[in-house]
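With one protein chain held back, the other chains of the complex are shown just where they sit.
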Amino acid sequence: MLFWLILFFPLLGAFLNGLVLRKVSPTVSHILGTSALIAAFVCALLTYLQFLAGGGQAQVITGMEWIEAGTFKAPFNFILDRLSGLMLLIITGIGSLIHIYAGGYMHEEKATYRFFSYLNLFVFMMLLLVLGDNLLVMFIGWEGVGLCSYLLIGYWYEDDKNAAAGMKAFLVNRIGDIGFLLGIFLTFKYFHTVSFSELKQMILSAGAQLNGEQIEAIGWITLALFVGACGKSAQMPLYVWLPDAMAGPTPVSALIHAATMVTAGIYMMTRLNFLFYLAPTTQMIVASVGAVTALFAATIALVQYDIKKVLAYSTVSQLGYMVLGCGVGAYSAGVFHLFTHACFKALLFLGAGSVIVAMHHKQDMREMGGLRKYMPVTHLVMLIGVLAIIGFPGLSGFFSKDEILWRAWTGGDQYHIQWGLGALAAVCTSFYMVRLLMLTFYGKNRSDHHTQEHLHETSVVMWGPLVVLAILSAAVGYLNVPHIIHIPGLTNLLFEHYLDPVISIPPQVAEHWHHLHAEYPQSLEWAIMAVSVAGMAISSLLAISMYSNGFGRIANSLGSAFKGAHRVLTNKYYVDEFYDSYIVTPLRDMSQFLWKVVDVLIIDGIVNGVGQAFMLIGGLSSFRMSGSLHRHGMVMVVGIICMLTVLFF
Amino acid sequence: MVSINHYLVLATFMFLCGTLGVLFRRNLLLVLMSIELMLNSVNLVFVSGSRLLGNLDGQVMVFFIITVAACEAGVGLAMVIALFRRYGTVDTNFLRILRG
Amino acid sequence: MNFNIPALTPEFYLTTLPVLSLCVGALIAMLQGVSRRLGGENAVFAVVVLSLAVSLAAAVIYSPAVETSYLNGSYLAGVLARFGQTLILVIALTVVLLFRSTFLHDRFLRGEITALYLMIVTGMLVTVASEDLVTLFVGLELSSIGLYALVGYLNPSRRSQEGAIKYFVLGSFAAALLLFGFALLYVATGSLRLSEISQAAPKLLDHNWVRLGVVFSLVGLSFKLALAPFHLWAPDTYEAAPTGLTALMATTVKAMILVLVARFFAGSLASVYHVWLPALMFAATVSMILGNIMALVQTSLKRMLAYSSIAHSGYMAIAICAIGGGSSSFPIAAVLYYLVGYTIISLGAFGVLMWLENQENDNLILDDITGLAKKHPWAALAMAVFMFSFAGMPPTVGFIGKFFVFNAAITNQLYGLVIIGVIGSSISLFYYLRVIVRMYMVEPVKVAVPLAPVRSLVVTGILAVAVLANLALGTLFPEATMKWMVNTSKEVAASPVKTSATGNISH
Partner (left out) sequence: MDFLNSHILSITTFLPLLTALAVLLSPSLGTARWVSLGGALVTFLASLHIWFYFDSQTPGLQFTEIHDWIPTFGIRYIMGVDGLNLLLIVLTTFLTPLILLSVWNIDDKKQKAFLALFMTLECGMLGSLVAFDLVFFYVFWEAMLIPMYFIIGIWGGKNRVYATTKFIIYTFFGSLLMLAAMIVLYVLHFQQSGVYTTNLLDLYGTTAPYNTQLWLFAAFALAFAIKVPMFPFHTWLPDAHTEAPTSGSVILAGVLLKLGTYGLLRFAIPLFPQATATFAPLIVALGVIGIIYGALNAWMQKDAKKMVAYSSVSHLGFVVIGSIAVVSGGAALSAEALTGAVYQQINHGISTGSLFFLVGVIYDRRHTRLLADFGGLAKVMPWFAIMLIVATLSSVGLPGTGGFVGEFLILLGTFMSNPLAGATAALGVLLGAVYMLTLCRKILFGPLDNEENKKLKDLTPREFAYLTPLAVLAVVMGVFPNLFLDKVKPSIENLANNFRNYRIVAEAPIATPYLLGEEHKEMGR
């Protein structure tokens, strides 16, 4: 009962806001939307506690039948286990905070019923995504969240740019979704079910000797699904939509494009970890893509000026970490980073949002600076956020990111390169995050006079949630302290053990992984940790020295020294241009050709040509009939001759 | 011994002459006469046939054909005269307004 | 060759009553022509209608149970003959009622014209009832000569005179061909009676004279049936003749010839079908293609209908081909059904034209009927129904007829003809639709002579009946009608094909 309420409240909120109460004031719709989510959060919390009290064993909640055809079955079944439980809390919890914040952020809007109904709808879809017990229900959420992000990115649709960004997001996601669909098809083709619990049971039951065909199929299935994950979680080469998605209101960026939706891919891979374990090639690909993405996006973020763009690319890069984690089989690490990242990235975005509001919707960091004295709270929480993300020892990012890197190193020799990329990305991360902090809050203010005199701290509605998030970002790391560090009164790797029931290594590959998990010398782990901390420290100091007051001399000289590299980075490696000129434009031209030439000229031409031909023949023959008596007779005689020929020869 | 085939060939020849006349003479009167010629060739066939087979059906037929031919000639000449009266020509090339 | 007196019984006169009453009517009409006092329009009209009615009644009411022939087969009374006569008489009557003014408006010629009219019909009745080539020929010529005369006689315009002369010359030419064929058949088989010919034919299959004979007879008949490539008289004549006469030619002549052909090819020459089948298939193919294609480019409605009638002769010819050498009656039934349908549709279509046209303009072109739906919605509706029916669209009789014809053809594996028929119908739809487009979907255009229809209850009634019959035969009564046709065609199919020793040729 309680469980259904979790899904019910956001839907109700979306319905009321979107279709019924369209004339009410923004405040009402804000209260409505937020309360719907808080209610959902409460229910989620209670359900979760019940669930833990019940021993935390996965349970399937059966709903009504949905699609049934032939042998295919996909009912509305929901799975409640530790993983989905955690996601429930993240989504509803952080969601509620962001809803509260959004009220403040959108206070200038005349009507916000659309906004909050979309947000609630998004939460509902996200819940479907994480709770669904079969690939199809997950797919509803999967595309549903895509839809909501489309609507929210294009929320200010009067500007065609935003509409375009929304469309881009939807379409790029659709590319991934095709992969997801193919994954579903393959799964059904070879395992005759799409239900997670059944699949898991089928794969894990020691008796199940999968034939070679199925093993091979698993390779393709995981690959196809990973394509889906690439779309949703903005991995190479499908990450391009996420930076553009920043066109949406900032709370949207925080909720959808940082905390929840974009992590769907990681969630899905973790959900299906038993399949991925059986597909080493796929895992290799996953890890590589993750690592490359992490570094690639981080490098782009180094030179961005738009505060939200920086955060966007940092999101991409952080997602790369999580994917890397999944790729090396460290699902718990991946999910843990998902968790921490949700906290501090939401925090960062919301903080950036506050800055943007204060700056009258200017997002260019070149016009900011020195905001520390105008908005102290924001500065404080942002500081925490930054420290968290760059992995400052003791804050959440430190624990989660290092766990991933460590597991990458220990994942086997073939993963050392990935580790290297990841470490490098970490260095970049700390550089651009500190750079962001410096350019925004330190140095002297570079904005124009008018903006300057209106600069002030935001309302409590907005900084309240920030504080909560800040506390979380600082704290949650301690849920998964690596076992080399001993903190009194804290069990190590709490989180990893928490997820153990979910992460299930199939018998076929069990011993390989146990062998990997064999004890490594503590010194090694210390060393790895030291490397990343050192890198973090150095690059942060560099950034501080470069940007402590605006664009210092070093910054400019560096920029001019590596002009080429700089230009490439500022233009994001020209990826968008590449796609545009090598995929979109050719496709468009081809369609134009298909329509104008193939369809109109050739096919339709033939159709009409037949008719024209008959008319022509008729015209000619009627012209030949001069009406002369003799010609008539002649024709008759010719006819007779033809008949006789037919007859005698 | 003259066999039936000789008659038939002769008749066919006459028939063809008539046909050619119809096809190529521009004067309506001549066209009518050519048709008469064709009918007469038919008569020839009937008569010789009836002679060969020894029954009179053929000859009966011939009488009818002659009669009918006469009627036709009457109607035809009437038309030609009417045409000549009004337009002063019996040339078939004059008959060209109905076409297509 | 002795006339067996017993034939001349009251029963004989009863059987020939249709013909006789028409002859009497013709004589009376002719006499009325000379008297100013008796020759009033109504009087003549009464005589015509009366004689037609009487003969129709006679044809319907009395017919011997089995096919019996009188005067050594000069006159044949049977179900098929009766069907032909009934159909022809019904048409003739309808035409007179529909086109009364056409035939009766001229107070000086009225008598002769009607006399000719009745003689034409008489000739047709004789033709369908003859089992002897002599009577057949006489009847045929009687009707033809009458038509030659009327085409030129009814309105002395240059157009109609030209049409008359062309019709006459080509007609007599064709008659000569037909006779030549008959003559050769006579020589080969030694008889002028269809039944005897049919007995003699089989053993002469590969005799060239027979082949020639068969082909020439076929040509002669195809000419009358307006089968391409012997069709060229049709467009000219149809356009030249007043609409009333056109309607008569388009329907009765086809009826007469089809009955004849059924008896001739299905009965007598069934055994030599491999001789006439290729020729007829050739004619059918050419008709369907040429007729439809030529109709595409016509602007004169009558001319268009002429070409379409050529195409329809082609469809009917398909069914005749389907007879093949078989003694099955179904192809004949199919063709008869098609004939009935075609008759209804043509009468209706020409009726609408006649209803719309007037003295100044009796040759309507597409521009005349443009925007008709606005001015005369009901006429437009009727025309539309007839057009769809011509095209063979359900739920009209045209579709059922086409279905039966194709059915017969496919049953006898004439797939090629069917394909051509399909293509032909698809082409034909275009020009039939063009009429509808002009009536319904185009704004009216300025024409020289505006339409001034005369409101006549009779005409309206007949048109309404035509429309209803059209739909009824397409939906409710195909079964009944088809049964009738089947029974009608039975006796033809049943006629035995035995070989006999008569009439071999010595060389």
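To keep things simple, chains are lettered A, B and C as they appear, and every chain counts its residues starting from 1.
We adopt the following convention: contacts are C-beta pairs under 8 Å (C-beta built on N, C-alpha and C of every residue); 3 or more make two chains touch, one makes a residue touch a chain.
In this text, all values refer to a predicted model and were calculated from it rather than measured experimentally.
The hidden chain, counted over the whole complex, makes contact with A, C. Across C:101, C:157 or C:411, the single residue that touches the chain missing here is C:411. Set against the missing chain, the residues A:178, A:524 or A:641 yield one that touches it, A:178.
Here one chain is not drawn; of A:108, A:159 or A:216, the residue touching it is A:159. Contact with the chain not shown here comes from a single listed residue; of C:70, C:330, C:350 or C:390, that residue is C:330. Against the chain not displayed here, subunit C makes contact via residues 326-330, 388, 391, 393-395, 399, 403-404, 406-408, 410-412, 415, 418-419, 422-423, 425-426, 429-430, 433, 437, 440-442, 478-479, 482-483, 486, 490, 493. Within the entire complex, the positions of subunit A that touch the omitted partner chain are 19, 22, 64-72, 136, 139-140, 142-144, 147, 150, 154, 157-160, 163-164, 167, 170-171, 174-175, 177-178, 181-182, 184-185, 188-189, 587-588, 590-592, 594-596, 599, 603-604, 607-608, 611.
In this text, only the chains that are shown with their structure count from here on.
Because contacts link each chain to all the remaining chains, their graph is best described as complete. Set against the C-alpha centre of subunit C, every other chain centre is closer than that of A.
Averaged Cα coordinates give subunit A a centre that lies 97 Å from the centre of subunit B. The distance from the centre of subunit B to the centre of subunit C, with each centre set as the mean of the Cα atoms, comes to 25 Å.
Here the spacing of subunit A and subunit C, counted between their Cα centres, is 81 Å. For subunit B, the set of residues that touch two or more other chains comprises 19, 22, 31, 95-100. Contact of a single residue of subunit C with at least two other chains is seen at positions 165-166, 169, 173, 177, 236, 297-298. Those residues of subunit B that touch subunit C in the shared complex are 3-5, 8, 11, 15, 18-19, 22, 28, 31-32, 35, 38-39, 41-42, 45-46, 48-49, 52-53, 55-58, 60-61, 64-65, 68, 71-72, 75-76, 78-80, 82-83, 86-87, 95-100. Taken together, the subunit B residues at the contact with subunit A in this complex read 19, 22-24, 26, 31, 92-93, 95-100. Residues of subunit A touching subunit B in their complex: 622-623, 625-630, 633-634, 637.
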